[in-house]
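Have a look at this one.
Other chains dropped; remaining ones untouched in position.
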Amino acid sequence: MINPALGVCYYPEHWSEEVWEQDAARMAEVGIAFVRIGEFAWSKLEPTPGYLQFDWIIRSMDVLGRHGLKVIFCTPTATPPRWMVDKHPDMLAVDANGRQKGFGSRRHYDFSHLGYREESARITQLLADAVASHPALGGWQTDNEYGCHGTTYSYSPAAKVGFQRWLAEKYGTVEALNEAWGNVFWSMEYNRFDQVELPNLLVCEPAPAHDLDYRRYASDQVAAFNKVQYDILKAKRPDLPVIHNFMGRYTEFDHYDVAKSLDVAAWDAYPIGHLAVSTEPEEVKRQYLRQGEPDYQAFHHDLYRTVGHGRWWIMEQQPGPVNWADFNPDPLPGMARLWAWEAFAHGAEVVSYFRWRQAPFAQEQMHAGLLRPDSEPAPAYHEALQVAQELKSIGITGAASKGRVGLVYDYQSEWAWDVQPQAKGFTHGAHVRALYAAFRRHGLDIDILPPSTTSFAGYDIIAIPALFAWNDELRTAISEFDGHLLIGPRSGSKTQNFAIPPRLAPDLPSNLLDLKVLRIDSIDPSLEIEVKGSGSVHHWRERIETKANVVIEDTEGWPVLVNQGKLYYLGGTGTKALVHRVVDYLIAEADLVTLNLPAGVRCRTRDGLRVYVNYNAGPATLTLAHDETGYVLGTAEIPAAGVTIARLATAG
Amino acid sequence: MINPALGVCYYPEHWSEEVWEQDAARMAEVGIAFVRIGEFAWSKLEPTPGYLQFDWIIRSMDVLGRHGLKVIFCTPTATPPRWMVDKHPDMLAVDANGRQKGFGSRRHYDFSHLGYREESARITQLLADAVASHPALGGWQTDNEYGCHGTTYSYSPAAKVGFQRWLAEKYGTVEALNEAWGNVFWSMEYNRFDQVELPNLLVCEPAPAHDLDYRRYASDQVAAFNKVQYDILKAKRPDLPVIHNFMGRYTEFDHYDVAKSLDVAAWDAYPIGHLAVSTEPEEVKRQYLRQGEPDYQAFHHDLYRTVGHGRWWIMEQQPGPVNWADFNPDPLPGMARLWAWEAFAHGAEVVSYFRWRQAPFAQEQMHAGLLRPDSEPAPAYHEALQVAQELKSIGITGAASKGRVGLVYDYQSEWAWDVQPQAKGFTHGAHVRALYAAFRRHGLDIDILPPSTTSFAGYDIIAIPALFAWNDELRTAISEFDGHLLIGPRSGSKTQNFAIPPRLAPDLPSNLLDLKVLRIDSIDPSLEIEVKGSGSVHHWRERIETKANVVIEDTEGWPVLVNQGKLYYLGGTGTKALVHRVVDYLIAEADLVTLNLPAGVRCRTRDGLRVYVNYNAGPATLTLAHDETGYVLGTAEIPAAGVTIARLATAG
């Protein structure tokens, strides 16, 4: 692990070589340690096929190195040059409407295209050979933002052939595939694998197992594409981390799988842009217009810490207004500092601002940098400088504290409920984040757990929000867990082949949970059915038959929350009030100590420190907690966009 | 006619052969008489081209027959197997955006494709030969839900050639076509029929006559497709009914025309799903969330009674939550019974629940059946059993009573006002149903009449809501009718070639109605122009010049309702209040005796009985009507989702 440090994204190819030196000097002045370069530079590195021009980028590494900066060197495969398309005209992806995508922006390649996969290996090898021994080299990044702009899926001839082969390997016989997908249903049976179609442009929806397998296939191609680069880079410099910069809310491929060939997971954090394009209610969008939604970043920090096997970075951190949402507000003064500190509190090794200098040309010319296009400092320049100095004075190190609460997050469940929502607007992600926020408002540290988790030991509470199908690992983990366990609606309602399990959802042995979901009552989320006590169910409501203990029932008498020992089952989606009530009930049952946080304030502990961040547009007042000895940064009066750090009595 | 009976849809190919026997036994226990099978089974009946596997389905008929069940045997042409697409790659339809639809769901054939039409004849003949003499056979169903998923229209090469030939036959010369369509307008004149294009992907809208002729052509292909099967089945067993299961609110082809080759019209009734996908106001959707809109089913019952020449079934009856709307609520307890009774009151012969057992796999796994996926009874199981027992005890037979009110419903008018709305959101269907509901709220029996009606004799009131163009039959019927006749806005505003008639709308001789529509004032439906007295016009408002008597005028002085003798003309669309006022006025003028129904309660008479159904979520209280002698089922206190049946003094 690397001790907390700052980074920045830099594009030497965008600027005259004369300014590199001054740029590097100023980066060092700010206190930046890492500089990411190269991810869009292929046309400068290989202007025509085979004509390699690596000198300039090596010279840029020389300059950066001279100023003590470490380089994260990227493979340039997200932006193949125009000549590549002449060489492989069928490397372009095809959208769900059957239209081939063209050259002229970025990510114009099909993950299924094996010819391009070889080109990607070729340029990776050539670059690795050229720069691996450079003293400034500090790590690698593969490609850039896999899946961005909806590029995980393609409906090209290459994807079709790839899918057919993948199915043949998975199922062995076409009869097995027909059985798994339930193809008898509408005479959808295939005679041969080469008859299988992609699940787009059908008359109505495909079999859900067909759709889900296609998504699994597509996810596997991303993992395979990444692995090719990883293996080359790792072979060259086993000591340096290979990183990929993932994104927020992009779930079209299984990040756990891709990260099997990564040493560190990074993600690109644009809090204000993310909120702008989100489906959050208008009042939330207004309240946090210049800050971002307070739990959105933290959720992803915790997720990518797990994806990255405990190691994670922010590779691109929003420094000011961005260019890509419908509206792009100016952040509150202080947010570029707050976001960095929040990331470090959740265990980030590096927070790297995107980008050094705002580019005056091309697509992202309205995207702020640490410098303005005229090279004067933008507001974030000064905030980054402050963070660097504070890091030095505070000296935070080590890993993020282990959480008290674990949440199981599963990409396949994202896909499954997208394939078959049954209640429009139900998304796995929003459902998980609602639970996450309900725990976090009490100041509890949370860990995200993959569906491959085999043991929940060490956690007080585990939540499995809406897992579509059980696997053996989780069955074991559940049965052996002695803490409090919350299983949410839809969990276990399908088999791995997307069928209703024979004993119905939630498909658990009755000694664990004696409960059956008989059918679903799904209704428009604007309609609410009140729950006895307080809160309401809406949207997704299960008709439950159970011999277990009913903790909460709705005013029509249907069970909402049921328990059997320490296992709790929640049979519907609720209003915020109900989700809070359920989580508060669990916390009380598990006898967890919680914090009393002002609204809009959040915290996380690391290295014996608790970092408080204030997402409000106004000040808030903290109370020194039972386990805190005092403040090492800031005070109990935490201003808008402020950061206060408390020292814990016993290091966490 | 068959005396009222229950049916169910069954898929022997979905289940292990071992469970057939028990399933059949339980069906018989419930009191089911008819079992529909086979409509999606082609890949099991002919797994590879010419390799016929009919044994299993005959065995399933044996099993069903042993339990006294009659089989409705379906042609499997709605789901051609995958190998069929290999054989006829151009049999796939093309959507309006020019994209060929793929294999992997259902209805993936083009009605214009003559090769597939032959395949459909071939399999129909083979199956008819194989099962026609089976003792359990009780009737046939052709295909399944023609037009579902927007499959009436295709923009394929086959459709283009077919359309050109159809036009050549209709018009004889291209000059006649140019004249009929008004092609001189924008130099759209053709020199030859083979130059005619389909009306999709144009720069702006096609000539309305072009669009309308294309829809007529497409409708004719559905009729022709159906006739091929009908002729084969009928030749084989002239004694058995050939049925097709139509749908609600699907009007893309002329059901009267298709039914020329049918003995019985059936429709698939999903009241809650229909309401969910409808354009009803939000308050109606909430009020009837778990019941369906109270007039929607009845309208279709009356429509399909006419389509079926007096004979009609429900082939698929919703038994619980469905899977295909955005939200799929659980019905109120009792609705599966109510819906059946309402259908029988309107003259249904058979109400057949879809489906026997919920399938745990494939697209419709969230669609309820009479049994749950684990073979336990779902709520509708018990309700069906109750209906069967009640049918036996009540002994209702014969036809539905002839209505006092007749409504002319015309598919071409649906198309015409879709082709040229002039006021966005005006739909023929909604306009007709508003009038239907206004009559029905008074407990009046209503019949739907086709535009080919030649006499209105026997009716007290006839309404022609918005007929786009007169034909000779209707002109005769109107001039000879001595009851009260309401003609609605837009009626007679076009010729059959979609042109404004020389004497302008409503294009009637002045001795019948001395009135001209000078021009149209169409405005956003949220704007209302008050009518003197009460109610408002909105949306569509005709500027009328008339020498007839103005019954109602708006506050700006324009005529709204005009009469000349017993002929009434309504010159605009109105708020519900205005539609009620106009209908109430007519009922009073015609001196009809009406019932005083509680809100949410509806009724229909058949066989000397009046069946009341309560669509409310709470109870209602009936008043014994002037012509009723007492209740034979239920009481005046009719519970939520309840049914009460009164006996009439003189059988209707």
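Order of writing sets the chain letters: A and B. Residues in each chain are counted from 1.
Simple rule for what comes next: contacts are C-beta pairs under 8 Å (C-beta built on N, C-alpha and C of every residue); 3 or more make two chains touch, one makes a residue touch a chain.
Since we're looking at a predicted model, the values are computed, not measured.
What is the copy count for the full homomeric complex in this file, when 2 chains appear in place?
3
In this section, only the chains that are shown with their structure count from here on.
Centre to centre, by mean C-alpha position, how many angstrom separate chain A and chain B?
Taking the mean C-alpha position of each chain, the two centres sit 48 Å apart.
Given the complex with chain A, which residues does chain B contribute to the contact?
Against chain A, the touching part of chain B is residues 13-14, 40-44, 47-48, 76, 79-83, 86, 93, 97, 99-108, 148-149, 151, 285-286, 289, 320-321, 323, 326-330, 358-366, 368, 372-374, 378.
Spell out the residues on chain A that touch chain B in their complex, using ranges where they run on.
Touching chain B from chain A are residues 97-98, 181-191, 195, 197-210, 420, 422-424, 497-504, 518-524, 527, 539, 543.
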